[in-house]
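Got a structure here, written out as structure tokens. Questions coming.
Of the protein chains in this complex, one is absent; all others appear in place.
Here the chain labels run A, B and C in written order, and each chain numbers its own residues starting at 1.
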């Protein structure tokens, strides 16, 4: 059985579809799909309410860092079949999804570890930024802890 | 901010909707949703091809074991907000989804650990069974390794 | 001093095929009884269940009970289930 592998990365100014991301990693050889969904939380900072986030990316470099991340994942968990990440750009209201990622694998353990690595390395290495926008019109550029 | 927690378990003879499961755990206080999707893999056993799986459950006990599992998850990861599991019953063709589960949490680490615990404990403790059905009409009751 | 309870026995998965029945609404069972003796009683009714010997457990009033020394007090209408190895997910 020859195995096709796909790495799909999309930066989108539209609403993200979980189903579309899941469908793009589905495979008859895979019994397990692990998914992570990140959404913008209701939050307060210094008495100001967060109303949304504004994302931007260094787009071609984001794609090349994603490719490196996929190579790293495949070196660590060789049973990983398909990897798909959709990330929002532009204005994302509180409660909306900013990132959806899915990884398929024949059995679940590899996919579950790989998805954790994928989100933590995406936050660490893929050149994307967000600023919080408050109900006072003020803004604050965020910084990932990890 | 008072926190509503929900534990939803559904046994379904119909196709499962990932979006429905994800929607039922969404919460403005949660930045992370971890999802696991189990599908029936293309497989062979002794030269016979698996065409599908037939699931059955001890339904009221499956619900009560799910309730215990949720209590266990909440004791281990106290930030877990909503838990939802949909599991198929009856005939599931190869390639179709047999289980979808989602857990929401304010931050991702708790949810990611909780979802792994959820699938492994569901397999170990919730009274559901499947038999593989082969292209030869033969069947074989499966047994979870863990 | 022993009494008898009329319990409802449920069979699942491979045990349905081996017992040839999914449910027996009133099975007379002495009580108290060890789970081991309860299993022996079910084996007498359906000898082919011995195929399940390794890995089977019971559920009594929807709680798992391993087959062993544990003593069960049963009442009329109590649900007893034969639980072959699980394979959900």
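Odds and ends about this structure:
The definition used in the following text is that contacts are C-beta pairs under 8 Å (C-beta built on N, C-alpha and C of every residue); 3 or more make two chains touch, one makes a residue touch a chain.
Since the structure is predicted, the reported quantities are computational estimates derived from the model, not experimental observations.
Of the chains on view, those touched by the hidden chain across the whole complex are A.
Where chain A meets the omitted chain, the residues involved are 38, 55-58, 60-62, 64, 87, 98-99, 119, 122-131, 141-144.
Just so it is clear, only the chains that are shown with their structure count from here on.
Rounded to a whole number, the gap between the C-alpha centres of chain A and chain C is 49 angstrom.
Computed centre separation for the pair chain A/chain B is 23 angstrom, with centres defined by C-alpha atoms.
The set of chain B residues that touch two or more partner chains comprises 38, 119. Of all residues in chain C, none touches 2 or more other chains.
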